[in-house]
Every structure is written in structure tokens, then in C-alpha cells.
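Only one protein chain is missing from this complex, and each of the others stays in its spot.
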């Protein structure tokens, strides 16, 4: 049987696919707050902390209402929260799944279905597509992660 | 000394307990958003994005106020946020703790205290039990994870 030493090696195509997908999703997770920052700079508002409305090099001309919610900024925050509900779970569920040494085809289908669904979900959310489009893509990504967990549990309980 | 190869093996009862508990908590983390979806469908409201109030197959008869907060839906969102504050930390703290090759009894007590406390916390939160019940269960789960981290740090610093 394959040992963990060879499982966590880039020579293992399942681990390679996981690390590639995990890196892409980590970039997504880390870059969404930068989109929020960009949007706050663009509308010069949507801030959350009282001190953010003070005069500073990044906010040279404070105006009233900078602490009011801005839908343009809030959308990026909701996208970030949506990432937080999904990506860390994918990262850990994926690692535990990979450590179960699953069949390569199954692993590739689940891992790339997740990445593609999340990429499309990002576009649908950012461009405010009809709710049903976003919901369908979210469902695909959620089921991909659930399938990894169910596979792991089934292997565990099968002994 | 046990090597990591044998630590990350299902033959290691500490790793087995961790993967079983982690899978259960990953299911919980992934299923809470489905409860939020179910509640939004049931009350036909509590939506967050403006486009969600548009007419669509999933929302065939839009009514005013679908974007207003609904306590029934918000409760599920608060439960999800509470999961986000706790479960990813448990998953990573647990893995690092397991890699320290802790005594089996200690590992089982901490891992299952966490899972049982979170399951009871879920019920207490969903059924709006008195705050003190929820707070006590949350405290047990928090201390379980903190104990894993303190054990890891103590072993690190003991050299």
C-alpha cells in the first residue's frame, strides 16, 4: 500500500492536483480583500471603523458618509464571507481526502469541479447575475467538498 | 520514535479519531449554509443581494421586503459565522496536535469533547436556549482546541 511519504509527494498526481488547486483557491481567498480595498478607494467610502473616516494620507479629503454602507463595497465583503464559508473547508477536506489515496480520476473530477464552479461563482457574484445562476454554481462547489468528506468517512468506516 | 509516516496512518488510533471527528465537523461546516438556504426558501426572504429579489425560477413570485433581515434566517447565518470562528481552527490545531504524537487518551478526550460540545451547541443555538447554556457549551469547545494548541506549544518548547 502507498505510504504517506509517497502520498504527500509531487510525484503523486493526486497530491499534485490538490496542491495546484489549493494554491489557486488560496490566491482567490487572499485577493478578495484586496478587491474590497480597491472598491473602498474607488468610492472613497464603505468604511467600517470610525477611525477610517479621519484625515490621513490614504484619505486626504474626508467627506461625511464615508462610514455608510456602500452596496459596491458590501458586495465584495459578501463574496469574501462566501469564500470563508467554502475555501478553508475545501482546503482541509481536500488534504484529508488526498491522504486517503483516492482514485486519480475521482480526485481530479472533484477537485477541478470545485475550482471551476468557484471561478464561475466569482464571476456570477461580481456581475450580479440572476440568483439562480449563482446558487447552481455554489451547489456544485458545495457538493464537491461534501463528496470528498463522504468518501473519507466511507473509507474510514469501511476499515 | 514514531515517524510521521505511521502517524498519518489509519492504523494510528489518534489519527483515526482525528479524521473521523474532522470529517464530522466538515460536514457540519458545509451543511449549515444549506440550512440557511432552506430557511430563505421557507420564509421566501432574508436575502442579502439585490438581484436575489428578482423574478426567477427559484423566486417565481417576488414580494416587497425579501431583502429585509429575517431573524429566522439570520440565526442560521450567525450559527455559520460561529462555525467559521471555531471549526477551521479545530481542524488545523487538531492536525498539528496529532503530528505531535500525543497520548491516545488525551487525544480522545479533547477531540470528542470538542465534537460533543459543538453538537450540543448547535442544538442549543438552533432552539434558542438560554444564553448561558450556549455559552457553557461554546466554552467547552473553545477550551478543547486551546488545550490542543497549548500541548503542541509545550512539546515544541520542551524540545
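Labels A and B are assigned to the chains in the order they are written; within every chain, residues are numbered from 1.
To be clear about the criterion, contacts are C-beta pairs under 8 Å (C-beta built on N, C-alpha and C of every residue); 3 or more make two chains touch, one makes a residue touch a chain.
What you are looking at is a predicted structure, and each value in this text was computed from that prediction instead of being measured.
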| item | value |
| --- | --- |
| Residue among B:67, B:109 or B:153 that touches the chain left out of view | B:153 |
| Touch residues of subunit B, complete complex, unshown partner | 3-5, 71, 75, 78, 84-85, 88-89, 92-93, 96, 99, 125, 128-132, 135, 142, 145-146, 149, 152-153, 156 |
| Chain not shown, touching residues in subunit A | 4-5, 8-10, 16, 19-20, 22-24, 26-27, 29-30, 33-34, 37, 47-52, 54, 56-59, 80, 84, 87-88, 91-92, 95 |
